[in-house]
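A protein chain is absent from this complex, but the other protein chains hold their places.
First chain written, first letter: the chains are A and B, and each begins at residue 1.
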Amino acid sequence: MLRFAARRLAFAVVSVAAVVFITFLLVHAAPGEPMLGTPERALASPETMARQRTLFGLDRPLPEQFLRYARNLARGELGESFVLHRPVAAVLAEAVPNTLLLGGTALVASLLLGLAIGVVQAARHHSRTDTLLSAATLVLYSVPVFWLGLVLLLVFGERLHWLPVSGMTSAGLEDRLSSLGRAVDVARHLVLPAASLALVQAAAFARFQRSALVESLDAEYIRAARAKGLTERAVLLKHALRGALAPTLTLAGLSVPYFLAGSVLVESIFGWPGLGRVAYDAIFARDYNVITATALVSGVLVAAGNLLADVAVAIADPRVRLDQ
Amino acid sequence: MSGPAPARPPLLEVHDLTVNFSGSDGVARAVDGVDLTVEEGETVGLVGESGCGKSVTALAILRLVEPPGHIAHGSSVRLGGRDLLALGAKEIRAVRGNHVALVFQEPLSALNPVLRIGNQIAEAIRAHEAVTRGTARWRAVEMLTAVGIPDAKRRASAYAHQLSGGMRQRVLLAMALACRPQLLLADEPTTALDVTIQAEILELLDGLQRKLGMAVLLITHNLGIVAERTRRVYVMYAGQIVEEAATEQLFAAPAHPYTEGLLAAIPRLDERRDRLQAIPGQVPPATAWPEGCRFHPRCPHAWAKCGTEMPPLLEVTPGHRARCWLVKEPERRKK
Partner (left out) sequence: MRTRLALAIPLVLAACAKGPAGDAARAPGGTMIIATTGDADVLFPPVTSVTNGINVSDLLFCRLAELKLALNTVDDAGFRPVLARSWEHPDSLTIVFHLDRRAHWQDGAPVTAADVAFTFGVYRDPAVNSPLAPFLAAIDSVTARDSFTVAFRFRRWYPEQLYDATYHMRVLPRHLLDTIPAARLATAPFARAPVGDGPYRFVSWAAGSEIALAADPAWFLGRPGLDRLIWRVTPELATAVSGLLAGEADAMEVIPARGQLERVQQATDVRLVPYPSPFYAAIVFNLRRPPFADRDVRRALAMAVDRETVVRSVFGPFAEVAVGATSPMQWIWSDSISQLPFDTAAAARLLDQRGWRRGGAGGLRSSHGAPLRFTLLVPTSSQVRQQAAVIVQDELRRLGVDMRIQPLEFTVMERRTQTGDFDAALISRTIDPSPASLLQWWSPGAGGNIGRYADTAFGSLAAAAMRARTRAEAAPLWRSALGRLNDEAPAVFLFSPRNNAAISTRFRNVTIRPDSWLATVTEWRVIEARHIARDRGAPRP
């Protein structure tokens, strides 16, 4: 088990390093260059920009730039943002927790919702409920996240006024709220963006879980459980679900990239100050150090997602745990 | 071997049990009008090749046949006089595992791979008795000890794949017997095991049966196994009972050519040959039972009538019946 874990960890480290290397190459190979101003104000003169390039060492040959970057990275330094004039680590330190909150909530919510739908469908497979839910999840699965977000925003935010449309907090009211009040306030702001991210993926989980469950309901041990006089509920939740959980948990681990990619859109729509926004702005401004660092963090999150899924699968399924 | 008629109704009385499977290629009548009885404390054999419907019969007794299979109208399964087919969902659950338990053929697939075995036994107890988790766990360990598992307390927290085949079958027995059922349906309980362990398990089963005083319906393809353990035997072919008799009678004077074939196939120590070598051909699929006697395409004695008219169960001697025209026209038997 220890050797297995060490091997997985080593693999993760190598993958993340590869991601960083490739990202570094790609951003430098991409046309355009940093600090050419923003669409609103193209203030900087060519002389100013040339000086800026020298300051950041962008006029050096690429291999040299990469070696310097790698050396700094090995020391734990991510460099400085060209646009924001601050350490990249500080930028990420503010954004990553917000993205973890949004993405984590969405992941857990979609997993729970997907499992619930999948269980209901499997419990009555080939019934009308099952067919209806299958159609519903198929439609939901093919909905673009961006569109779903805008619809939720218009309906529940602007029209019905049930939930706030943007940001993480209610501007101008924070000082008057208790800490519980603030938590509730953040939770209210979290609902729409998390739902936009979660619903589509919940549909995927539901479809996956349904087929895994239906398959596992065919197993002899399910018949054995029924023969013991267990209730259908116990048969389904205790016997069938447990064994059918592994593929969905693995899928959940693999879905981390989806949540990261989705967060770029959702964070934009709902003004959620997270990693997706940072990455989007950085790519637009060719803020190389920030782009590479967001790739690094994303790589780590993806690897962590897979590792976490492996652990969860091992918890759910002793065969995996004990065979290693 | 017919004793006096019992004063009480038999423990299990199956009458005209028919199970249909509706599929894309028509309806398959997997079990077709089966009658059988098991008295209290009695061991009865149900013998046939795989695919003959004996496992489905066992499942049907506990109403565990899953769609697309369903038990046909007019079937009846009585346990101590109570019609199991008329019970509500909750009432039949109270029977399963409690009054009637089932032991499956493949211990590895019948045990949930992701749950500890002690837990799987305890949950059977808790499904029927209002006991605490702790008590149920303690009883599970006790059951494991009873089926001869050493160091039962530690083994209770093992998973199925950590045990040997024989151990698993013992666990299955413990699970089935946890609530001290009146009737055990043992479906090929030893087929998956090697010969020495088979004997151990069967011995264990015998011992437990005596201790608990329960009845056993021993379902198997192997007549050798039923020979010493059962009082009566039913032979099943293509969904039907084709012969029933006291065990001694059946072995001494089988009336149905199929039974003869089965007897010829019992492995002996002095020779090696394949199972059922004596009976040419295969069991037909349930969607296409032959016209007339279902065994006639494989029967060495068959004549025209066999292909058109299905024989009823004909009495050979009292308590010995066979579904074969030879009972009426023994002269047609070829030498």
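Heads up, the rule we're going with is that a residue touches a chain if its C-beta (ideal position, glycine included) is under 8 Å from a C-beta of that chain, and two chains touch if they have at least 3 such contacts.
If you're wondering where the values come from, they're calculated on a predicted model, not measured in any experiment.
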Partners of the unshown chain among those that are drawn
A
Residue among A:S134, A:S166, A:S211 or A:T231 touching the omitted chain
A:S166
Please identify which residue in A:R3, A:H85 or A:R128 touches the non-displayed chain.
A:H85
By the document's definition of touch, the residue of A:A10, A:L55, A:A89 or A:L237 touching the omitted chain is A:L55
Residue by residue, what part of chain A touches the chain that was omitted?
31-34, 36-48, 51-52, 55, 80, 83-87, 91, 94-95, 150, 153-154, 157-158, 161, 164-173, 175-176, 267-271, 273-274, 277-278, 280-281, 284-286
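Note that in this section only the chains that are shown with their structure count from here on.
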Mean-CA-position distance for chain B and chain A (Å):
54
Could you list, by residue number, the parts of chain B that touch chain A in their complex?
59, 62, 64, 66, 93-98, 101-102, 104, 106, 109-115, 123-124, 127-128, 159, 161-162, 172, 175
In their complex, what parts of chain A are in touch with chain B?
219-221, 223-231, 234, 238-239, 242-243, 316-319, 322
